[in-house]
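The complex appears here minus one protein chain, its other protein chains still in place.
Chain lettering (A and B) follows the sequence in which the chains are written, and residue indices restart at 1 in each chain.
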Amino acid sequence: MDIFLQQIINGLVQGSIYALVALGYTMVYGIMGLINFAHGEVVMIGTLVTITVAGSLLKAGMPALLAGLGGLSASVLVCMALGWGLERIAYRPLRNAPRLTPLITAIGMSIILQNLAMMIWGRNYLTFPALLPKIDFEVAGVNFSAIQIIIVLVSATTMGGLLLLVYRTKLGMAMRATAQNPAIASLMGVNINRVIAAAFIIGSALGALAGVMVGSYYEIAHYQMGFMLGLKAFTAAVLGGIGNLAGAMLGGVLLGIIEALGAGYIGDLTGGFLGSHYQDIFAFVVLIIVLMFKPSGLFGEKTGERA
Amino acid sequence: MTQALLEAKAVAKHFGGVKALRDVSLSIREGEVYGLIGPNGAGKTTFFNCLTGLYIPDGGGFTFAGQPLRADAPQQAAQRGIARTFQNIRLFGNMTALENVMVGRHVRTKAGVFGAMFQNKATKAEEAAIRQRAMDLLHYVQIEDRADDLAKNLSYGDQRRLEIARALATEPKLLCLDEPAAGMNGTETAELRELIVGIRKDGTTVLLIEHDVKLVMGLCDRVAVLDYGALVIEDVPAVVQKDQRVIEAYLGA
Partner (left out) sequence: MKNWLTPKSTAGIMLIAVALAALPFVVGMAGQAWVRILNFAILYVFLALGLNIVVGFAGLLDLGYIAFYAVGAYAWALLASPHFGLHWSIWAILPIGASCACIAGIVLGSPTLKLRGDYLAIVTLGFGEIVRIFLNNLNAPFNITNGPQGITLIDPVSFGGFKLSGFTPIFGFPVSGPQKYYFLLVALAILVIIINLRLQHSRIGRAWQAIREDEIAAKAVGIDTRNLKLLAFAMGASFGGIAGGIFAAMQGFVSPESFSLIESVMILAMVVLGGMGHIPGVILGAVLLTILPEALRYGVGPIQKLLFGKQLVDPESLRMLVFGLALVLVMRFKPAGLWPAPERKRELAEGAK
């Protein structure tokens, strides 16, 4: 039972991170139908920027909390600029291109960002500076750390804020309208270019936040870390029904918990045949099974065929 | 009395709370031109989609040529001999007119992957026959001079004709036309009417959804009227035209 609760907690933390990243995918997909393959790299760059900025601030003698906030803001700003630039330079010229064209562009951008990061930060693993106090709790046989609690709380707040933005503001309304039908939205006076840019910028800011969380949680970072994280987050977005914000959040949390439970129990389940290094397959196996029964994801709208 | 080719029994379909079809029963006899009319949103296209397997009815079903029709398999409808056109023309835009009709032969031919790879005699003969038949059909709808043009570059009227040719390529017993005269001018409509008369004469039963009441009344042997998803009347045009409920449905109560 302890293992069970412990894995739920771990999964919730990991899942909150997935959810934040998944939102970036789902917003862009919902509005323009594009899988932004480079989003994982945006997250990675968010982590690495934080390491550099917060690290130098710490070295300059700033208190950890302030250095952390400085790193976070720098990373959010860099990623927002990056998201905006990606859309403006790479994707916008391809709005009317064949469907696979922007996908290849996205892959190209992902390769570019990864290698740029490698040139800047090198091939080796980097240590994430200790920005938050390391405090551990134990409640009913389950261990928490302060970092875990902060990750879950901050993600929850951020996601709540995003929902408010999308459902309560004019920009949010424009975004939803564009997602429904870009042509009609633009006839109604919505500036499509601005809406799409906003989706990229907001998505990237969430990605930067997720990047900082991943860094603080695992304490290391690497120029290739964005790939698997992005893949899982995208899986989470599809799991929840891509294009659906709440779906991405729930999909992320669910995926985190499933992975954690899977890793915890796979050995017992298969009589020791499969070990915990199979953790990464859970995401995909669950995805395939869910899509077999719910082809639009768990919370996706049913897209009926229309004659 | 000729035998019924298609029988709809209490076909029902709803989308959420909206009842698009309320237990519609009707029967189409072999060799006739059967008109289905009704105001916008009356459920005509929904009926079509249920018949051709794009929608699965929530109640009731169809009997075609004496056998029940499986609800969930569009390709099976074509296989059994039901072909259709679409209200908002659906051609394979980047294929030529000829290729569009050749695709229509798919269901009546059988060359597989290995035939294609080895190009054996039977495959070559079948391919030649497909091409010939497709050319004949283009000739039949009088657009053979556009054979090598991409479908999307055809004029609106020619696209309608091409869609009919593609449907005829499946050798249907029942040809379902969804508003074929929509957007056509007087001359084009007259030509279309001639085409439909010819198709019927060649032995194909026609189910026609149409807004153009004049066309329907002049062309159809029998007419059914749908309103709010329910069948109002099914009879010969002369009777339908005089029916008080039909007049109300069209003019508004």
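Keep in mind that, in the parts below, a residue touches a chain if its C-beta (ideal position, glycine included) is under 8 Å from a C-beta of that chain, and two chains touch if they have at least 3 such contacts.
Please read all numbers here as calculations on a predicted model, not as lab measurements.
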Shown chains touched by the chain that is not drawn here: A, B
Option touching the unshown chain, where A:66, A:116 or A:246 are the choices: A:116
Absent-chain contact - pick from B:91, B:143, B:164 or B:231: B:91
Omitted-chain contact residue, chosen from A:3, A:81, A:135 or A:288: A:288
Those residues of chain A which, in the complete complex, touch the missing chain: 29, 33, 35, 90, 93-94, 96-105, 107-112, 114-116, 118-119, 123, 227, 231, 234-235, 238, 242, 272-275, 277-278, 280-281, 283-285, 287-288, 291-292, 295, 297, 303, 305, 307
Sites on chain B contacted by the missing partner chain, in the whole complex: 52-54, 74-79, 83-84, 86, 90-95, 99, 102-107, 109, 111-113, 115-117, 119, 123, 126-127, 130, 150, 166-167, 169-170
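Note that in this section only the chains that are shown with their structure count from here on.
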Inter-centroid spacing, chain B versus chain A (mean Cα positions, whole Å): 48
